[in-house]
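Provided herewith is a single structure, encoded as structure tokens, for subsequent inquiry.
With one protein chain removed, the remaining protein chains of the complex are shown where they sit.
Take a look at chain A:
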Amino acid sequence: MAARGGGRPRLCSLLLLLLAALGAEAKNSEDVRCKCICPPYKDHSGRIYNKNVSQKDCDCLHVVEPMPVPGPDVEAYCLRCECKYEERSSVTIKVTIIIYLSILGLLLLYMVYLTLVEPILKRRLFGHSQLIQSDEDIGDHQPFANAHDVLARSRSRANVLNKVEYAQQRWKLQVQEQRKSVFDRHVVLS
């Protein structure tokens, strides 16, 4: 399989963005917390306490405020509580979700273009007679059905734009072949 330039820059940019997000990780002060869970004790119900303290201060005495039990019971109450220090990176989460949604959006737009817009454009440009209708494709709306046609036509001209179109038509042929094997003939990946 020849390595086309199209997908590799995509993968590289994705990796770079993710690593940049890691590097630009501002230790957001909202991103650390000490969480103490205290179970029910006598007639006090269970409670959860969150506080933004450093790791050495993450224990019951610093975090549980206001203390619900009077002085002598504090030790017994605190022994039942469990305190954990947690930190997260909200910048990473934000960047990842934005990257994911933008790639998904681009793919959706491209899919809409390929399935709906392109056949309409081609029909207007080339006329009804030139569309290849393949009748062995059942239950499939074949967005790449006229790839053969365009491939033959574009081979005569040679400039950058047509090279891109040629590569795109070749990709479409490949996908059509794959679709036939998987969905129609069920030979692979049943």
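Operating definition for what follows: a contact is a pair of C-beta atoms (placed from the backbone, for glycine too) under 8 Å apart; a residue touches a chain by one contact, two chains touch by 3 or more; residues count from 1.
Just so we're on the same page, contacts and distances are computed from a predicted model.
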The chain missing from this complex carries, among "IBH1-like N-terminal domain-containing protein", "Presenilin", "Chloride channel protein" or "Histidine-containing phosphotransfer protein", the UniProt name "Chloride channel protein"
Touching the unshown chain, chain A contributes residues 1, 3-4, 6-8, 10-11, 14-15, 18-19, 22, 30, 33, 37-40, 45-48, 50, 79-80, 82, 84-90, 92-94, 96-100, 103-104, 107-108, 111, 114-115, 138-139, 143, 171, 174-175, 178-179, 181-183, 186-190
